[in-house]
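In this view, the complex is presented without one of its protein chains, the others remaining in place.
Our next item is chain A:
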Amino acid sequence: MSQVNRIAGSSKRINRNRTLTFSFNGKEYQGFEGDTVASALLANGVDVVGRSFKYSRPRGIITSDSQEPNAIFQVGSTQATTIPNPRATQTDLYQGLTASSTNGWPNVDFDLMGTVGKLGGSMMPPGFYYKTFMFPQSLWMSYEHLIRKGAGLGASPQQNDPDSYDKMHHHCDVMIVGGGPAGLAAALSAAQTGARVIISDEQNEFGGSLLCSTQSIDGQLPSQWVEKTVAQLSDMDNVMLLPRSTVFGYYDHNLVGINERRTDHLGEHQLQSTRQRVHKVRAKQVILATGAHERPLVYGNNDVPGCMLANAVSTYINRYDVVPGKQLVLMTTNDNAYKTAIDWHQTGRKVVAIVDTRAASNGDLVNKVKKLGIDIFFGHGVIEVKGSKRVKGVDVAPINATNHSVTGPAKHLACDTVASSGGWSPVIHLSSHTGSRPVWNEEIAGFVPGATVQQQHSCGGLEGIYALSNVLSNGFATGAIAAQAAGKGDGSYVGKAPKTSDPQEDASMALFHIPHSKKTSRAPKQFVDYQNDVTAAGIELANREGFESIEHVKRYTALGFGTDQGKLGNINGMAITAKSLGKTIPETGTTIFRPMYTPTTFGALAGADVKHLFDPARFSAMHKWHLEHGAEFEDVGQWKRPWYFPQPGETMQQSLERECLATRNSVGILDASTLGKIDIQGKDAREFLNRVYTNPWSKLGVGKCRYGVMCKEDGMVFDDGVTACLDENRFIMTTTTGGAAGVLQWLELWHQTEWPELEVYFSTVTDHWSTMTISGPNSRKVLEKICDVDVSSDNFKYMDWIEATVAGVKARVFRISFTGELSFEINVQANYGMQTWKAVMAAGEEFNITPYGTETMHILRAEKGFIIVGQDTDGSVTPQDLDMDWVVGKKKEFSFIGKRSWTRFDNKRDDRKQMVGLKPKDPTFVLPEGAQIVFEKNQSIPMKMVGHVTSSYYSACMGYSFALAVVKGGISRKGESVFLPLSDGTTVEAEICSPVFYDPKGDRQHV
């Protein structure tokens, strides 16, 4: 098909020397460099580009900008590069571009759902989903799936994105959003003060409305003024120009988020640069020059392809040399849209008539049109469009806007295009992002930015200033004022504003919804939100059903819920709500616009922070050894810890049993480097420990270690670990692996905010040390072989630590035990970790030293009833609940953190959940962790739950399964049976017992 609608125009915005071939829905077309997909499709005479969401009606291109609700495509040729839902009106054409409609099945021209929709449509009122599909709720997901398959939204890529993305951070004096006449003027004016200026625009080139305007500036084409101004700005070192850069969000404290599309217009997967770049700009002052969007009018069958915005028609003609039809009917409430009729007429194609809803107008443009001999119907409206896949004609009738009625018989006019203009809506989205409420401006019948706490200015169309000369002078003035507020210049523009003469315009009419001779509910569908098929009748029905708040109307009807975020339809929807409720638009109010302004890809937001850069991983110095020895790993915080070390052919359970038995019977070794370590120094260090730990520290001598429990002020356990006294005023505290950062922050909080008088210093030294724990009856024999100090039980007692040389490396050795076996924890400087580990392994070879991971550690400690904070506790467990009152100092002078709370009423209840052991009646059955516990087996549901399992394993050493659990009043219920109703419907029985299963007297760790 040739470009039937491309005329021999003179636009410099397209490059006729470069023809681009692309495909849409499997057919090949041609366009030119500079086209958007939308302009190229219109050039080729493609009318139907999609099907509507609910009714499956054929839809065509309506706009030329970010408002587009219909031409939403799937763009990209592979599952890796495909992009769901970009707007064809904002998608630059490139050679080989592949696009398809996101909806319509089997295809947009013959749509099966369309047939269904025509029948089903009348049965799909607003709130349809709520009314029909919500019950039973369990089936909603499958309903939704079917609905979406029929109606269709874009599909996510199925393969990894091959492109790269990045981010940049900027600070500037003045950030200008929008590169139309106001923005460019503001940029020039601000930049001339020497202020650092960034100006961004979402289009492929700067100029905004001037790119398709015919109004001369300084006697030249407006595009020439744009070229000159952009060249001037480019030459200034203090100005950064960002075309193809959409400001997607305006955040607190003047942070502006911009997505720059760097290679999207060149083709898929371009390697010369990152595909998109997010700029985060902290600006001293922000100027919003986002302009205005034209509003369509709401009339019968206003969605038939060929119905477009007046300004969009002008844009396609003037910017792309594309006339999207042969015979035009223009409906307008204002003088401004008469330009479209003039533009159309000048292409040599026919303007059938102008339908003006006002009684009369004597503006310059109107008079010009009269001279061209074009028919004007004043006081009329297009009440209904005829046609299905393309406009075939319109019914035009006299209307009374005040009482919303048709006052005379309709006249039929044959045409193939209907352009409509209901005036302009300032693009207030960004100004609303920071919470500023827009205010209604009666004069322009639109919302403008309201009061804000941001350092923000707005100018041009956004302020409701539409005449070009005013827009320019307003832009220059605003640029200078913003620069001054940023500390540059004296607030006045020093240059000369260019000359342009605006046509005199008569007042426009505030009209949104064109009446029909039938009442709205009986009239042909009058679409408000095209993307979600929300009609005027639907909104009125929602109002009748009691939805009066505009936020409720929005959610009930889905008005503004599409990917266009209601850009095209929201104001009309609000106006219809206001009319049906007998309120004014400001009384009805607006919904709140939030980021993103237009959809932004996840790739851009993630930038380079993907895969291993997304969240850093931490490795111990022995990680490579673990890898070489086949370890399976577990994530503990950011750490990668060996979970278990399977030997060839072993199941996980077999590995664990082997590791447990080896440790209990000979010797095992654990990489414990990840435990948090905080070096605490200062003359008040000891007193500080007394205050943050529950147990006393006053008498802990140099060379001794002590286990401690930390509580929050509410008395609940939040961390535990061993702290050793290195010197009179120096301690090393160990914390849980996951809790290290939180504990340090906790210590700093108390020191800085409550007890700054204590002289104490904290330093995290977790990464300074490599820690290996050798555990088991043969662990001393291993250590003796490589240690220069006597480590016999007489010389090196349980809960002591010594300085020694281990395998030639200076080490701190702690005789502490988390397994209940004789254990030594060898700490060496981290960079000697691997060497020492290998030496220990060599020394242990004759004892079959066995590396074990976190899972075996968990089993061995649970056999001893040692808790793991965060697994056996959950922030609601006191030391008393854990039967660990022995860890609470009774004679400490200072009322340490947590103490006061234990005497609170709730913490003294004797039916609190308390930690106990559980022995399943079936000794081979491992209770699921998290299983709920009940006292009575035969209860009706919901059963009275009295606790849950916190840790549960099979013990190879003891030969039976066991668990730790919390049970209400459990400490005094030892010997009693409890029941665990499981998710598979079975119930198992277990006996409450002591949580210390293995070696209850602790002989083994003391040998």
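Before moving on, here are some points about what is shown:
The definition used in the following text is that a residue touches a chain if its C-beta (ideal position, glycine included) is under 8 Å from a C-beta of that chain, and two chains touch if they have at least 3 such contacts; residues count from 1.
Note that contacts and distances are computed from a predicted model.
A chain of the complex is left out here; the name its UniProt entry carries, from "Sulfate adenylyltransferase subunit 2", "Na(+)/H(+) antiporter subunit B", "Sarcosine oxidase, delta subunit family" or "Imidazole glycerol phosphate synthase subunit HisF", is "Sarcosine oxidase, delta subunit family". When the whole complex is considered, the residue among A:Asp218, A:Glu443 or A:Glu754 that touches the unshown chain is A:Glu754. Touch with the chain omitted from the figure is made, among A:His170, A:Lys326, A:His552 or A:Lys899, by A:Lys899. Of the candidate positions A:Asp714, A:Asp800 or A:Glu929, contact with the hidden chain is made by A:Asp714.
Residues 251-255, 282, 435, 453, 713-714, 745, 748-749, 752-754, 756, 895, 899-901, 903-905 are the ones on chain A that touch the missing chain.
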